[in-house]
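Below: the structure, in structure tokens.
All protein chains but one are shown at their positions in the complex.
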Amino acid sequence: MHELTTTRMNPQIDPTLHIWGWEIPVYLFLGGLVAGIMIISGYFIFKERYKHSYFSCFWLPHISLLLLSAGMFALFLDLEHKLYVWRLYTAFKISSPMSWGSWILILVYPTLLATTLTRIPPAFQNRIKVFDKISTFINQHPTAVKNIGVLSMIVGAILGMYTGVLLSALGARPLWSSAVLWVLFLTSGLSAAAAFVHMITDDVYERELLAKADNGFLIFELFVFAQFIIGLLSSTQMHQNAAHLLLNGPYAAVFWVFVVGMGIIIPLIIQLLAVNHKVKHTPIAPIMVIVGGLILRFVIVSAGQYSHWASAGL
Amino acid sequence: MNTIDVAAPEDIEERAPVEVIHKAQPFWNSYLAGIGLGLVLLAAFVIMGRGLGASGAFSSLVSVGINVVSPEHAQANGFFSENLGDGVHHPLKDWLVFEVMGVVVGGFVSGLFAHRLKGSVEKGPRISTGKRFLFAFLGGGIMGFGAKLARGCTSGQALTGGAVLGVGSWAFMLAVFAGGYAVAYFFRRQWT
Partner (left out) sequence: MNAPFFKFGLFGDEASLIVAFIIGIGFGFFLERAGFGSGRKLAAQFYFTDMTVFKVMFTAIVTAMLGLFWLSVLGVVDLSLVYVSQTYLAPQIVGGLILGVGFVIGGYCPGTSCVSAATGRYDAMIYILGIIAGVFVFGEAYPLLKDFYSSGAMGKVTLPELFGVSYGLVVFLVVLMAVGGFVGAEWVEKKLAAKVKGVQQ
């Protein structure tokens, strides 16, 4: 992207924003997915279910390290002056959501590391002495384990929320200036994470539990969508135009078919029947949830850039 | 060293749930399924003023693919450029493309509810899987070619055109059955 030296009146901003490409939605999705995973694995650790070899406590933190790094790489690709990326961490501007975001990610990595150390998988034991020592120390103090679980849940929630807060702070884009955007992103991340774990775990109990959790998150996400749209429709003319972009405008087909239809409603029906043992568990439903979450981010970023304050009266 | 005991789950809720085995249900009565299909087709006519289709989605898909690989070639070719649309709408935002996506979802959902989902190969007992794949690819290629020549396949031309009594569509339908019966004998080893 071209860095802007003027603040207005250039084709990248007027009449619609053309700044963010695919990198930002990919990062938003991966960030939300990792946030959801941190909450889920934090919960499992907190409830001391790590005593049983549940996938959530075992390999999940390692996978989330990989996923988050992929997301950060996508963010890095979006930067215009890539060599100066380190400057993000030389200051903390308390009034800037972007600055908050960079520093939150500094918190996330140690939390993920601590989560991996609650139980080192046999393949990785006896490799790095420091990790083994820390792991033993943690396991000798049950309160430490519980605190790591809680920390994982809290930092995960913050990670899932801050991207929504960041977008909704950008008041110039009417579609994003909604009070529930962070709730939407957090719920979408949680449901994608639950679907992800439900899909790859071997343990039957864990699969059933996470499928039920995913159903709950999907139903809640429908309500959040309703609140999001209603909030926009009850606001100024520009906000209503922005909402109509999704409801019956140029993004309507993609929104209703991919995000709501194939991303929420159809997998919800399939998973509801599956947890009630009416049909077999299939990996297709969680894949639909995950892809739906990714497309949701693309739609919100793209439609958000398209919506603008100059559209009043058009 | 790690000194964790892998204890068995103590809570009652952590008993592993029983896996239920589902048997495949029989197919619906042909006439009932036909009526259902006919009602969907009628709904398309009444709501949209057009019928169903399938091969058109493949034209769009191939044209978009060619355009991605080599835009000049796509624009120069009459067939591909026609399917790329007018430049205003993305060619994949096409009625048939969305309809075919619905077909995939509907087929999956029906198969899931009837416990008929199974990774398998449809073939007769007298042929190997490899040969079946070869014939499937060949058959698909021939059918793709024929469908584009006739401007439709059995869903678009035969079902839709047949219901509105188009002359070409009825001729097409008779030709499909004639062509099929004519060569059935030569491929009996694949199916019986």
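In order of appearance the chains are A and B, and numbering begins at 1 in each one.
Here is the rule we go by: a contact is a pair of C-beta atoms (placed from the backbone, for glycine too) under 8 Å apart; a residue touches a chain by one contact, two chains touch by 3 or more.
Just so we're clear, the structure is a prediction, and the values are computed from it rather than from any experiment.
Of the candidate positions A:Pro97, A:Gly216 or A:Pro250, contact with the hidden chain is made by A:Pro250.
In the full complex, chain B makes contact with the omitted chain through residues 27-28, 30-31, 33-52, 54-55, 58-59, 61-63, 66, 77-80, 89, 93, 95-96, 98-111, 114, 116-124, 132-133, 135-184, 187-188, 190-192. Listed by residue number, the positions of chain A touching the unshown chain are 248-250, 252-253, 256-257, 261.
The criterion applied here is as follows: only the chains that are shown with their structure count from here on.
Computed centre separation for the pair chain A/chain B is 34 angstrom, with centres defined by C-alpha atoms. Interface residues of chain A facing chain B in the complex, by the touch rule stated above, are 51-53, 119-120, 125, 132, 135-136, 139, 204-205, 208, 253, 257, 262, 266, 269-270, 273, 277, 279-280, 282, 284.
Taken in their complex, chain B has these residues touching chain A: 1-9, 14-17, 19-20, 22, 93, 98, 101, 105, 108-109, 112-113, 115, 117.
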